[in-house]
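Only one protein chain is missing; all other protein chains are in place.
Per-chain residue numbering starts at 1, and chain names A and B are given in the order in which the chains are listed.
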Amino acid sequence: MSTAIDVRSVVKHYGTMTALHQVSMAIRDNEFFTLLGPSGCGKTTLLRCIAGFESVSGGDILLYGRDIATLEPNYRPVNTVFQQYALFPHMSVLDNVAFGLKMKGVGLAERRARAGKMLEMVHLSAFADRMPSQLSGGQQQRVALARALAPEPKVLLLDEPLSALDLKLRQAMRVELKTLQEQTGITFIFVTHDQEEALTMSDRIAVMSQGRVQQIGTAREIYEAPNNRFVADFIGETNLLEVEVVTASGGMAEVVLPGGHRLRCAAADTTPGRHHLSIRPERLSIAAEGPLTGTVERVVYLGTDLQLLTRLPDGAPFTLRLQNSARTQVPEPGSTVSLQLEDGAARLLVD
Amino acid sequence: MKGVRHYPGFLILTLGCLLVLYAPLVVVTIYSFNDSSSITSWGGFSLRWYVDVLTGPESARFAAAAWNSITIAVLAATASTAIAVAAALAMIRSGRFRGKSATYALINLPLLVPEIVTAVATLIFFSVIGLTTGYLTILIAHVTFCIPFAYLPIAARLSGIEEVYEQAARDLYATRTQAFWLILLPLMMPGVVSGYLLAFIISLDDFIITNFVKGAGMETLPTAIFGSVKQGIKPNIMAISTVMLAVSVLFVSLSYLVNRIGQKTRT
């Protein structure tokens, strides 16, 4: 599989502030790749560097092997779907979609036909002559997509495109986006701070924080095998326990839990010493006997699930999620319970 | 109790304010249609003073003055609008830079210096550099003091247009020049039109500065009217005044409408 975008040690400074520290990643051809992280993590800056709206302070950006880092945006065969869509308010929907083709010198008849086809693809043929202001948010979003896809870019960049939509529409658009990506075979680079969005659509995800890439992997990899505390904590819910590592080798480790029990678990690239252990709340159960004991403080009813807020003997809060079925035994607040870990529930982190 | 926003008598004062502002204009407009040669008595409705302006003994003088006024206003408004668009792009789209606040002060300088001082200073300057006062000196002075009037609406509009539209255009293969002409300028247009119209009126209306730098034998409409009025208010002056009043109201209304339409297209 060839590499569509190769980001090599990209650095971006704003004055004395560094927005990107030596960021590297190889985004594959025909991949739905997501940059995920909290606001200010550098994901949008990286996207803008790829689009050409920001210059890089150091490093290279290769598009199918060609360095594009110094090209102006109009010479880069990548297109962007902007967060607020940025549809040209003085042009009709069709003219918006045809704009890129017009700039590339495509003749009137052909660009109208191709723009029309793009509108068909996003189910908006009937709105070709409307002005952007006459469309709903969801429709504007689809026009923005059609406009960015019309010139057949090698890579499509999407900057939090769903954040302005309401929940229902957002969920529908996720499916539509994924379908579009598979239909067109274009590489998508998708920026979001919403982990659910990232997990449901992406082939691979790069989790970013403070201008650095924390981990790159499939949804399953970053959820089930997080490298560090940031990733474990940012993706989903987790319990972080500080533990003593006895031995660590070959991706496995033996650690001492707060209660004194020893546990063998999967590990990131760790050395012996004190590290954090991540235990997912839904991979725990109440049993007659287990390596951890907790005092139940509160039971929160969540519909499909029950959340148990407990405290370990050393005072650390510890959360469980139990499926809400008829057979679930709900302990009383104040009672002490033994907690059993499923296989692979715990993972030792690098920090 | 009508709430804390209401104060008794404020409505009356507002209406009084409008009465003071409009009464003289309304009265002159009415009397411009007076058939009588005397300005004191009403002799019935007639357009004779409008005809007099066009064909009467002073018509040649007024025609020449009107031609000067209009051509100067068109040229001054065009030049100052172009200058203001360039300045607004630099002030609003190029980040912070050294000398930005000084430049901002310079743009607003024509508004801060009393008109009579501008007039004196400009006259002295032209006399020192040896430029004969006349059409060209009026034009230069007008371009200069029209810049802030053109700048204000243009800058206001431009700062309301997000940079993302230009970025979207560049992303879709437009060059910098294409992005400006096809995207940014059309979006700025309401501000540009508004600024142009205001600059046009300001130039057309100016008396004090023009009076200083016009030189002998050169007249614009305001200086011609002033010359006539010095000998007493005649009905034909009221007819000219009414026409100029109508032009001003028309232009300001246009500028206002353009801005309102512009607000609707803002996304």
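Here is the rule we use: contacts are C-beta pairs under 8 Å (C-beta built on N, C-alpha and C of every residue); 3 or more make two chains touch, one makes a residue touch a chain.
Rule of thumb we're sticking to: contacts and distances are computed from a predicted model.
A.B. asks: Could you tell me which of "Multicomponent Na+:H+ antiporter subunit B", "NADH-quinone oxidoreductase subunit F", "F420-non-reducing hydrogenase vhc iron-sulfur subunit D" or "ABC transporter permease" is the UniProt name of the chain missing from the displayed complex?
C.D. replies: Matching the unshown chain against "Multicomponent Na+:H+ antiporter subunit B", "NADH-quinone oxidoreductase subunit F", "F420-non-reducing hydrogenase vhc iron-sulfur subunit D" or "ABC transporter permease" yields "ABC transporter permease".
A.B. asks: Write down which of B:Ala66, B:Ala141 or B:Val258 is the residue touching the left-out chain.
C.D. replies: B:Ala141
A.B. asks: Determine which one of B:Ser36, B:Ser59, B:Thr78 or B:Ser248 touches the chain that has been left out.
C.D. replies: Answer from the full complex: B:Ser248 touches the omitted chain.
A.B. asks: Using the document's contact rule, name the residues of subunit B that touch the chain not shown here.
C.D. replies: The missing chain touches subunit B at positions 4-7, 9-11, 13-14, 16-18, 20-25, 27-28, 31, 39-40, 82-84, 86-87, 89-91, 93-97, 103, 106-107, 109-110, 112-118, 120-125, 128, 140-141, 143-145, 147, 163, 166-167, 170, 176, 179, 198, 201, 204-205, 207-208, 212, 222, 225-226, 229, 233, 237-238, 241, 244-245, 248-249, 251-252, 256, 260.
To be clear about the criterion, only the chains that are shown with their structure count from here on.
A.B. asks: Return the distance between the CA-based centres of subunit A and subunit B, expressed in whole Å.
C.D. replies: Taking the average C-alpha coordinate of subunit A and of subunit B, the gap between them is 55 Å.
A.B. asks: Subunit A touches which residues of subunit B in the complex?
C.D. replies: Residues 162, 164-165, 167-176, 178, 183, 186-187, 264-267 of subunit B touch subunit A in their complex.
A.B. asks: Subunit B touches which residues of subunit A in the complex?
C.D. replies: Touch residues, subunit A against subunit B: 51-53, 72-74, 78-80, 82, 84, 86-90, 99-100, 103-104, 132-133, 147-148, 151.
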